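Input: a single structure, listed below in structure tokens.
Left out: one protein chain. Kept in place: all the others.
Now for chain A:
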Amino acid sequence: MWEYSEKVQEHFFSPRNAGAVDEANAVGDVGSLACGDALRLSLQVDPETEVILDAGFQTFGCGSAIASSSALTEIIKGKTLDEALKVTNQDIADYLDGLPPEKMHCSVMGREALQAAVANYRGEEWKDDHEEGALICKCFAIDSVLIEETIRNNKLTTVEDVVNFTKAGGGCSACHEGVEEILTRVMAESGQTFQPSAPAPVAVAIPTPTAKMTSVQRIRKIEAALDAIRPNLQRDHGDVELIDVDGKNIYVKMTGACAGCQMAAVTLEGIQECIINELGEFVRVMPAELMPRAERAHG
């Protein structure tokens, strides 16, 4: 059984705006082959103000497809067409307090129906440019098409590359077999052979340090490296804090959205690389939880 939020269930059992709008002057029909869902959105638009006066949906689809359609009509009623076009599939999912990763495409279908209806109203032709593949990474809802394209465009050759570029496989790692299969297939297109055991050496060129730094200098450099990374983390509503430096071991604390994030390990690797570059020596960056117990007790 899917884990549907209360809101999804409520919109499925009591859908709003079901059925066609009688005086519709904009209609959008879309479907998703991935799941056989199809949706017709009909709108009554005020020709003067372009405000959506009424919206109705007809959906052939599962519980979340019906709930997403219902949510979409509620969100866009009263908006102008231009305002409505700013509604993203994430807005639809958020309105429903989230959707299971496998079901995010239902919200995508809602956004596409809206685009199709607006195009219909304006006498334009709407083309679906969104291709959907089999869901590979369930932690981050990444499908095969996105992974394939990213591998092709960036000439990726390892699972680690795919994790770094797409996030796919960066969580529970259960999909790594699937990712390896895609790598094998895409690399074969350009005559390459995927090497699963390829020793992917962390290609970090270690500059020779000019002179031995004092502890204070080292810590300042480490702080500088962290400051450089910080804006990237804050963009994802997270942050990092330096806890201790013990020889080659640097302990940091991930905070905000970074705390408990499934990508934390990948992020730590990135931080480590930056600090190594800054210091010109090899160090190991670890979460503060891994600090030896006695030190934590005293610290």
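General observations
The rule is simple: a residue touches a chain if its C-beta (ideal position, glycine included) is under 8 Å from a C-beta of that chain, and two chains touch if they have at least 3 such contacts; residues count from 1.
Definition applied: contacts and distances are computed from a predicted model.
The unshown chain of the complex is recorded in UniProt as "Cysteine desulfurase", chosen from "Cysteine desulfurase", "3-methyl-2-oxobutanoate dehydrogenase (2-methylpropanoyl-transferring)", "ABC-type xenobiotic transporter" or "TolB-like translocation protein". Within the whole complex, the absent chain has one touching residue among A:43, A:71 or A:116, and that is A:116. Only one residue from A:38, A:85 or A:213 touches the chain missing from this view: A:38. Check A:29, A:50, A:74 or A:269 against the missing chain and you find that the one touching it is A:29. Across A:25, A:58 or A:80, the single residue that touches the chain missing here is A:58. Where chain A meets the omitted chain, the residues involved are 9, 12-13, 15, 18-19, 29-40, 57-66, 102-103, 116, 126-128, 130-132, 134-135.
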